[in-house]
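The complex is shown incomplete by one protein chain, all other protein chains being positioned as in the whole.
A and B label the chains in the order they appear, each numbered from 1.
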Amino acid sequence: MTLLSVEGLTIDLPGRQPGLVEDVSFQVSEGRSTALIGESGCGKTLTSMSILGLLPAAVRVTAGSVWFDGVDLLTCTPRQLRRIRGGPVGMVFQEPMSSLNPTMTVGDQIAEARRLHLGERRGAALARARELLERVGIPNAARRIGAYPHEMSGGMQQRVMIAAAIACEPKLVIADEPTTALDVTIQAEILALLRDLQRDLDLAVLLVTHDLGVVADFCDEVVVMYAGHIAERTTVDRLFYDPGHPYSSALLAAVPQSGQARSRLTVIPGRVPSAGGFPAGCRFEPRCAHAVEHCREPQPDALLGEGHRTRCGRVASGDLTLKGAGRG
Amino acid sequence: MSTRMIIRRLGGGLLVLWLVSILTFLLVHLIPGDPAEVIAGENATTADVERIRTQLGLDRPVLAQYVTWLSGVLRGDLGKSLFTDKSVLTSIAEVAPPTLVITVMAIVLAVLVGVSAGIVAGLTQGGRLDRLVSTLATLGIAMPSFWLGLVLVSVFSLTNTWLPATGYADLGEGFGTWLSHVILPSTALGLATAAELARHTRGCVADVLTRPYVRTARARGASGGWLVRRHILRNAAIPVVTVLGLQAGRLLGGAIVIEAVFGISGLGTLAVNAVLQRNYPVIQGYVLLCAVVVVLMNLIVDLAYGWINPKVRTA
Partner (left out) sequence: MTTATLSSATRSSQRSRVIRNVLRRPSAATAAGFVAVLVLFAVFGPLISPHDPDAQDLGNRFAELSWSHLLGTDEFGRDVASRIIQASRIALVAPLISVGVALLIGLPFGLWAGLRRGVVDAVAGRLADTVLSLPAMVGALAILAVLGPGLVNAMVAIGIIFAPGLFRVVRGATLAVAEETFVHSAVAIGSPTRRTLWVHILPNIAAPLLVQVTILMGVALLAEASLSFIGLGVQPPDASWGSMLKAAYTNQFDAPYSVVPPGIAMVLTVLAFNTIGDAIRDAVGLRRGI
């Protein structure tokens, strides 16, 4: 069943060119994990921040709705929104070091959501925080609960962030690049932890990432964003075997395959256009290997099959068939 | 803060005090010409000059003088005033209370007013309140404290006779009497500090608001007073405390003029008279005392800093 439904979301920087994010729609189903993938600057982080109303002050949502549990989070009262934040929806951020309060013990930060949402007293909340620390695999939880963030490694800090995000048994966790700032070996551990939690707690996860490897390891569905638009929406399997957008297939080709020489690494030519400099037609057209004349006209969102949508007119009309990569 | 760090800070403070003691001691010897003659004045007899020379020990080698003087200082003996028979320590102890009271009151007022104004301004950045606070703070920094004192006296004591214009009353004379004598001088003295603190606090709060951990806290459902108390204030306090430490010395200096405005006979008045009369032992005692107070304040600030900032505590 659909848990979160983003519909026609448009985010602008008032006073400048519109369309940092334009007409973005996707769903996250209960207990499933959905990836929001794209290069930096494509609007994926803005999209994820807008769900809980955490956009920077200069940026505005100008159209669309975000339905969660029968409520439109974009039009509900601040009070309703506060009940959702940290309650049924938890969030994990990219840089654990700067995203944790340096003057508060990790125990208090994990306990905070329980005190705010469940009205628990500090003692009870801290006792629960200790269990949560154990649950996310931090040894010596009883002692670590009084530690400050700077006394922990990056991986431990991210575990604390995750523990805080799941403190009130949420239905959905939004994780914004949760492994990007970490060492490669730690990345795998954090992803494994997220996967365990997702399975055990029947969590839905919206994972924002630029890393296709993470998507392949972790996610069920995928939303590919490019330059403020959704390029393609599909299941992860279909993305890897039968991509529906030239950008997706270019991303797949850019991932170094195991066993292949480094020199074969394909890089997409050109640069991501910045907001205000978006092409009028397909936004990927200037960099696309398959572009033709009519790609310069606006491309509608088209249905390719069940749960598979693309913004590429050539693929939608059957004019172009793309090569998949296969998984891993 | 670890014991090792406290000891290191303490050592640094003692080193500064020792260097100040050398500079203070040298004051007398930096006087152009024969110090004894200059101190005695133009109409002094040879006997007067000799008396001063002996009293200050100026007839002995400089190093020997310093050793004698310093060992006296360490035993709490700052020497005798040149013109009365009182010891310098007694003179200082007699007039210290009013100065300390208005200085401490000034700090309290400055923290209450400055920090809260700064918090409000920082939280309402760009708003009307923020602009008001920033304008007042800019004015407050440019305004000499003693002039504010004069204006306050004009308004509250002369045009209206609500508060006494001059003098100091002991707490023993009743709380109301005491407060009515203390409130104007402390306000005048604390204004510049309040302005400085408001500016600083505003900047720190504004800075903390942009930090990712504030966003994390909001993503957890924190808002309003909870967010401000638990996430913003403590982090913003870290740099503000440092500024407060720097202000303590400044207030001690400012008290010199404020005492003159309000006719309070305190440490500043003692020091100014000592300068006019070239009463060197008193000046030396006063300078040393100020240095001790400043070093102590810095130490307290360091400790407070460690208490607020866990990174320092465990470092």
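As a working rule, contacts are C-beta pairs under 8 Å (C-beta built on N, C-alpha and C of every residue); 3 or more make two chains touch, one makes a residue touch a chain.
Because the structure is predicted, anything quoted here is derived from the model rather than measured.
Considering the complete complex, the chain that is not shown touches B. Across B:A36, B:V113, B:V153 or B:I264, the single residue that touches the chain missing here is B:V153.
Contact with the omitted chain, checked across B:V88, B:V257 or B:V301, is made by B:V257. Only one of B:G11, B:P144 or B:G167 touches the chain withheld from this view, namely B:P144.
Residues 16, 19-20, 23-24, 27, 30-31, 138-139, 141-144, 146-147, 150-151, 153-154, 158-159, 165, 200, 203-204, 207, 239, 249-254, 256-257, 260-261, 268, 271-272, 274-276, 278, 280, 283, 286-287, 290-291, 294-295, 298 of chain B touch the missing chain (whole complex, contact as defined above).
We adopt the following convention: only the chains that are shown with their structure count from here on.
A straight line joining the Cα centres of chain A and chain B is 54 Å long.
In the complex of the two chains, the chain A residues touching chain B come out as 52, 54, 78, 82-87, 90-91, 93, 95, 98-104, 112-113, 116-117, 148, 150-151, 161, 164. Those residues of chain B whose C-beta lies close enough to touch chain A in the complex are 211-213, 215-223, 226, 230-231, 234-235, 238, 308-311, 314.
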